[in-house]
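Okay, so here's the structure we're looking at.
The complex appears here minus one protein chain, its other protein chains still in place.
Chain lettering (A, B and C) follows the sequence in which the chains are written, and residue indices restart at 1 in each chain.
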Amino acid sequence: MNFASDNVTGACPAVLDALIAANAGAAMPYGNDAWTARVQQRLRALFAHDSLLAFPVATGTAANALALACLTPPWGAVYCHREAHINVDECGAPEAFTGGAKLVSLPGEQAKLTPKALAEAVGGRGVVHHVQPAAVSITQASEAGCVYTPDEVAALGEAARAHGLHLHMDGARFANAVAALGVSPAEVTWKAGVDVLCLGATKNGCLAAEAVIFFRPELAESFPFHRKRTGHLVSKGRLLAVQLEAYLADEVWLDNARHANAMARRLGEGLASVPGCDLLHPVEANEVFARLPQPVSEALRAAGAVFYDGHFGAGTQRFVCAWNTDPDDVERVLNAAGAAAADGARDP
Amino acid sequence: MNFASDNVTGACPAVLDALIAANAGAAMPYGNDAWTARVQQRLRALFAHDSLLAFPVATGTAANALALACLTPPWGAVYCHREAHINVDECGAPEAFTGGAKLVSLPGEQAKLTPKALAEAVGGRGVVHHVQPAAVSITQASEAGCVYTPDEVAALGEAARAHGLHLHMDGARFANAVAALGVSPAEVTWKAGVDVLCLGATKNGCLAAEAVIFFRPELAESFPFHRKRTGHLVSKGRLLAVQLEAYLADEVWLDNARHANAMARRLGEGLASVPGCDLLHPVEANEVFARLPQPVSEALRAAGAVFYDGHFGAGTQRFVCAWNTDPDDVERVLNAAGAAAADGARDP
Amino acid sequence: MNFASDNVTGACPAVLDALIAANAGAAMPYGNDAWTARVQQRLRALFAHDSLLAFPVATGTAANALALACLTPPWGAVYCHREAHINVDECGAPEAFTGGAKLVSLPGEQAKLTPKALAEAVGGRGVVHHVQPAAVSITQASEAGCVYTPDEVAALGEAARAHGLHLHMDGARFANAVAALGVSPAEVTWKAGVDVLCLGATKNGCLAAEAVIFFRPELAESFPFHRKRTGHLVSKGRLLAVQLEAYLADEVWLDNARHANAMARRLGEGLASVPGCDLLHPVEANEVFARLPQPVSEALRAAGAVFYDGHFGAGTQRFVCAWNTDPDDVERVLNAAGAAAADGARDP
Partner (left out) sequence: MNFASDNVTGACPAVLDALIAANAGAAMPYGNDAWTARVQQRLRALFAHDSLLAFPVATGTAANALALACLTPPWGAVYCHREAHINVDECGAPEAFTGGAKLVSLPGEQAKLTPKALAEAVGGRGVVHHVQPAAVSITQASEAGCVYTPDEVAALGEAARAHGLHLHMDGARFANAVAALGVSPAEVTWKAGVDVLCLGATKNGCLAAEAVIFFRPELAESFPFHRKRTGHLVSKGRLLAVQLEAYLADEVWLDNARHANAMARRLGEGLASVPGCDLLHPVEANEVFARLPQPVSEALRAAGAVFYDGHFGAGTQRFVCAWNTDPDDVERVLNAAGAAAADGARDP
């Protein structure tokens, strides 16, 4: 009953099996292996993009920070939502890898940026006293578990171009967003103006694997040096690449995400129907943000559920579903919540 | 017949089996898992050191650069051999993670530092124009495949203390060195003055796992922030920790290293006995550096051997043995070398 | 009639004369000169603080960024007003010199921080995912030309201590603030909890001279290395020190500031009395922020006044008075404004 995060899980069977198989035999190091080459081909096919460049790395923080390092000079501004993972959960990794660029944090409903908020913030280009507009970063799905539609991404893509900004997408839960939207990966990325996507896989069936995908290859020129220089070029490259290969094969990534999303939807609907329980955001991907009465919250913990408190302020809770969330666990949570609420109604 | 590097290998069976077993079930992320806790306990026992602090990371470059970041201010000097991996093979990662500290490269036989070379280089303390003496870094086994004896380490440890320097050991092939020396891990590390050891495991039976070990815990204070901020805190911490746990259990690490060393010794002795072939350095660990006549070198490649040229200048070769090097492959190489040399003798 | 900034001025006579006198003869370089030593003594007397350490530098941006580099690790958070010079006018210098620390920008009336805003922002201490609370920075006088009272500074000092934060004061216009408050320098700095003051002099009678003053000497340990390493240790140290010495002698600094403040007060009162003209902030130091009808604004420019537009949004103006602002110029501006407003009233 662990809903603390989607990263409490192990690898899904397809990924683990592929990893075991790939372990045998010798392979040249540092990405000069067959798996790494195949992952790029697979991504080109998946995104319907002939020239994208993809680089596996082990963590989402590395993926984001390395991507941003290619998009901004040290004196650049990166516009992002104030709740963005890059802004609040990476201990300043983007600042570290960019040489000190400034994250300009913006407001927005459902932890999503808007062209309007962007327009109000961008300025100072060419004036040496000010950091220079360089990039926008959005998170798909957002830190509130909500999803940018292709139109919303495209509007931001257009705004980014109009302001002369690169558009970065933190896709730690990209699979969940694509599964929720039912669109092609291309539609919500490069066709909508995304220049670089950090495609997460760790949370959705891998052990440690993300792909930094440059839809404009010229932006990747310095990436290999940034990656090596920060210790993120693993020697046994097949470790990362084979995870991604298996993850992207046979819709494993989407099947995993669909399951997680379905579990979250069920959990969200169920909690919303419990008296006194409110959802903070629409449940569009695999996360449920709620405000539960204290007795309900305590009852869930007593029933063995693990989840984080305080994600959106005191008295709020986050539940994350994953590729292997057990439907029975969801029902157990909902039953415990319903029972606690009923108890509360009887004994106020 | 791949002698290019010890990183062309997969994980050894014990490590792979442990990884498969650890994949099941939920575990709290970011190192708050049972495997990570156990690895530290195991290392404390192995090194006979009650208070060491150990942090798993995925790559040797990350391990070294993060360790050094704890040992020097941005205006510090880190003294190392001019052939040191940190100096020539990490694309400036130490400079990146330390905020721009200077690696002062020194000469030394067999790619080993000496107290004398150190004494000649250290200076300028307290003078604001000069970078400030901060740390010494040595590689065990060295970049020439040679091994520092406990006495040699201790002499450097004493020199380091005398100069007010921390002592860092890049132990990418620490297992090979310990196996070669037949000493306890403690004897060649903290008992000899080593403050921080980067204990390699990737090259010797793991897929991607290194442990940064602080024998003086107070030096590790900022390590967790450095690690997170550089994207090296993996979310599914068991991935790294379980590799290390299995690696260190039941002398797996030493058995792997002993095999690799034995293979290298056999290969080195064999090549040395081939007319026209010279060894550049004593074969003390798992690497063989040689100068082979061109016909011999070509014959080896024709026989299917993979190895790197030019490691110590034009006309030189490096052969690396690993935990799984096939003794028959070694014999095949030696036979091919012998035959080529004999042909050359006949048809000059 | 140049009201663009107080940095359009030259040095005041006392400072220039001292500079000329100091030019003669040889003096040891890099601050090992008599002037530099005397400046520190003078500041200790002025601030009634026996052990403060003072370091001259040439620019305010350098002063602030170097000071902050002593107060935060690269993974630290520096809380400041969103209008703070360090946040919007230094092209990321604080990020550069701190190794990438994060400026957390906060709201506040009159461009002043409050303990409440600070309390709402501080968090995450000890949690490795978040940047770590490190320092607060306030500007005296503020970017809105307003002044923190000793009580206001003391409240922030207390809040800073409660949150475990160092307190930095950007005193680019410290003289104007002290002159306005009529308090001792100690009362609004270290006695109120300020740890480091960047005492501006350039804008108020010098050519290029600021003093970074550490009231807690232990915080200055790394300052000399930061300063040298960023090219801010000038070789002919007397150049900076003699300016500061003359500036601080005989109340030159306060006399200069009193004049500038008086001119701004007169200008502000005058403009406020012109129909259609509004002041955006109380005029407490030497800056006047106004919203003038366009005909008035144009009339001022036609009369030869130089000033900046848009400082607080479209349709706003900033007028800065200095040590040498000519009272007649102020009257000329007011006359022009009054005439333009009267014209507008006649011909709407």
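By definition in this document, a residue touches a chain if its C-beta (ideal position, glycine included) is under 8 Å from a C-beta of that chain, and two chains touch if they have at least 3 such contacts.
The structure displayed is predicted, hence computed values, not measured ones.
The residue touching the chain not shown here, chosen from C:Arg82, C:Arg216, C:Lys236 or C:Arg332, is C:Lys236. Only one of the listed residues, C:Ala18, C:Val39 or C:Ala58, touches the absent chain: C:Ala58.
In the complete complex, the residue from A:Pro74, A:Gly157 or A:Gly171 that touches the missing chain is A:Pro74. On the side of subunit C, the interface with the absent chain consists of residues 2, 4-5, 7-11, 16, 19-20, 22-29, 57-63, 65-66, 90-93, 96-97, 202-203, 207-208, 225, 228-236, 238-239, 306, using the contact rule stated above. Listed here are the subunit A residues that touch the chain not shown: 30, 73-75, 99, 128-129, 132, 222, 224-229, 233.
Within the entire complex, the positions of subunit B that touch the omitted partner chain are 74-75, 88-92, 95-96, 98-103, 105, 128-131.
The definition used in the following text is that only the chains that are shown with their structure count from here on.
Taking the mean Cα position of each chain as its centre, C sits at the greatest distance from subunit A. Between the CA-based centres of subunit B and subunit C the separation comes to 52 Å, rounded to the whole angstrom.
Rounded to a whole number, the gap between the C-alpha centres of subunit A and subunit B is 35 angstrom.
Centroids of subunit A and subunit C (each the mean of its C-alpha atoms) stand 42 Å apart.
Among the residues of subunit B, those in touch with two or more other chains are 225, 228-229, 233.
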